[in-house]
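Following: one structure in structure tokens, then a few remarks.
Note that one protein chain of the assembly has been removed; the remaining protein chains are unaltered in position.
Chain nomenclature is as follows: A and B, assigned in order of appearance, with residue numbering initiated at 1 for each chain independently.
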Amino acid sequence: MLSVTDLQKTYPSGDEALKGVSLDVTGNQTVAMIGPSGAGKSTFIRCVNRLTEPTGGSVELDGLDVTGLSGTELREARRDMGMIFQEYNLIERLTVMENVLSGRLGYVSTWDAFRRKFAGDDIARAYEVLERVGLEDHENNRADELSGGQRQRVGIARAVLQRPKILLVDEPTSSLDPETSRDVMDLLTEIADEDDIPVLINIHEVDLAEEYAERIVGLRDGRKVFEGDPEELDGTARGQIYRGEEIPEGAGPTGKVRAEAGVSGDSTAEEGNIRRT
Amino acid sequence: MTDYRTWERRTPRQRIGRYVLILLGIVAAAISWQLLQINYSYLGTAPVEFMDLINRMYPPNVGYTGEIITPLIETVHIAILGTALAVLLSVPVSLLGAENTTLNRYTFLLGKFIISASRSVNVIIWALVFVIVFGSGALAGTLAVAVRSIGFCSKLIAEAIEEIDPGQVEAITATGANPIEAAIYGIVPQIKPAFIGVATYRWDINVRASTIIGFVGAGGIGVELNTSINIFAWRQVLTILLAILGIVIVSEVVSAYLRRKVR
Partner (left out) sequence: MATEQSPRRTWSRPTAFYNHYVKWAVYVVITVFLLWSAWNMRISPARAVEGWDAAVGLVQGMVPPEFTTQFKNELLIEGLVESVAMSVVATIVGVILSIPVAFMAAENIAPRPVYWTGRGIITGSRALHELIIAIIAVKAVGIGALAGVIALSYKTIGFFAKLLAEEIEDIDAGQMEAVEATGASRIQTLLFGVVPQVMPRIVGLTIYRWDINIRHSTIVGIVGAGGIGATLLNAFDKYDYDFFLTIIIAIIAVVMLGELISTYVRGRIQ
């Protein structure tokens, strides 16, 4: 399980992207993180596997504090976290198979990596995963020959091949058309189910989040302003996430709204908060 | 108030700037001309001399062709080995000289220094230096070509490295790969076309360069050319010039083909 406590990130420019966000992801839950652009969603995900260095707080994966690691230990921790990117981030000039197998790079020696020599088990599994994401017979295509949806599937296959303990997914659908977006979301929830791992997804399409997620987290201005079931994401909650509206009196019991240290201009935050665990 | 009866293309300031620039150019040209103290009588006789030269050159000495095959092959060897060496050495140099892969500010400056030092000295001067060190011969030529090419190759490859998509490197890093693996998978495939393009392009340039380093004794066809000119064997000179023309054209075609082939 992933346990994030009071995560903070202040960029050298002085931008406070995260002002202390805590979040637990457990079991094989699909958790969607929503919020307007610039709310800190991407920063949050990237701080979890430390592609971006957090400036405060802690990230624990199965009891291991990731924030304190460096060198080999950090790389070993990253092997357990599969990441899927908005722009796919495939190695465009390599084949699909090489892209998928690159998910095993944390386990092979540098020399073997250079010779593209991977274990038979890894290759067998790569074929299996390619079939699972619907890309059988594409292993020898170059990544830049594929369509957007196909590329994202390669990205997913690469992450799955890591045998991760959690999938971190950063805006998987922003570069895709609506139909392909659904296919990709289907695939992600299916993997969470079958491989029994949690999935943390950043997404800006609220309808997709409501449809696929078992839990939704709302971020605004670097703070968590909502956490709850999809059904609980009502107009009030949306207003708060996307327009920064104040929480009305008495909204507490149904709104399940939570603000960490008081949303700016929100004097009634104390009463409005109910923490859901 | 604007006077609508006149039309001016530029503002007065711009115009003065242009005049100053043009004036400077003219002054520089006039002074330069003066300094050269050219004896125009030579220019007058030049066409006659030139025609005379051509008459003495033509027809080329076909029988001499056999003798220049070995130096021609040596010329190509110098170009290929020199380029191979330069490309090999420009890998670390370009990594140092690219903003996104260099280790710190000092290594970056070191990379930039190697690049500009190599580029600002002409290949023939490098050839002189290496002839002193290794004596006359193709080895000096090869090293001269290599050292001169390092800066050129490193500069272009460093630019290619600076233009890569960092997302691909990031994705490999996120799988838990070490930095070297991240470079092999994330950077190498992205710069491979630029790399091969730079290498073949530079090889093409180096074929030309290796035809002349023989003037200072650094091997190749230039040695034969120099000797033939010194003994006034003009028909041999024409044979050599035609041979040089031939390999230059062949290398240009080959280099263009290779660059087209690599996407």
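In the analysis below, a residue touches a chain if its C-beta (ideal position, glycine included) is under 8 Å from a C-beta of that chain, and two chains touch if they have at least 3 such contacts.
No experiment lies behind these values; they were computed from the predicted model shown.
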{"item": "Visible contact partners (per top-of-document touch definition) of the missing chain", "value": "A, B"}
{"item": "Residue of B:Tyr19, B:Phe50 or B:Phe113 in touch with the missing chain, whole complex considered", "value": "B:Phe50"}
{"item": "Given B:Leu72, B:Ile212 or B:Ala233, the one touching the chain that is not displayed", "value": "B:Ile212"}
{"item": "Residue ranges of chain A at the interface with the undisplayed chain", "value": "95, 97-98, 116, 120-121, 123-124, 126-128, 131-132, 139-140"}
{"item": "Interface residues of chain B (partner: the chain not displayed)", "value": "28-29, 31-33, 35-39, 42-43, 45-46, 49-50, 53, 73-74, 77, 80-81, 84, 116, 120-122, 124-125, 128-129, 132-135, 137-139, 142, 208-209, 211-212, 215-216, 225-226, 229, 241, 244-245, 248-249"}
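The rule we apply is simple: only the chains that are shown with their structure count from here on.
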{"item": "Distance from the mean Cα position of chain B to that of chain A, given in whole angstrom", "value": "50"}
{"item": "Residue ranges of chain A touching chain B (in the complex, touch as defined)", "value": "49, 51, 75-83, 85, 87, 89-94, 98, 102-107, 110, 113-114, 155, 158-159, 162"}
{"item": "Chain A-facing residues of chain B, complex", "value": "165, 167-168, 170-178, 180-181, 184-186, 189-190, 192-193"}
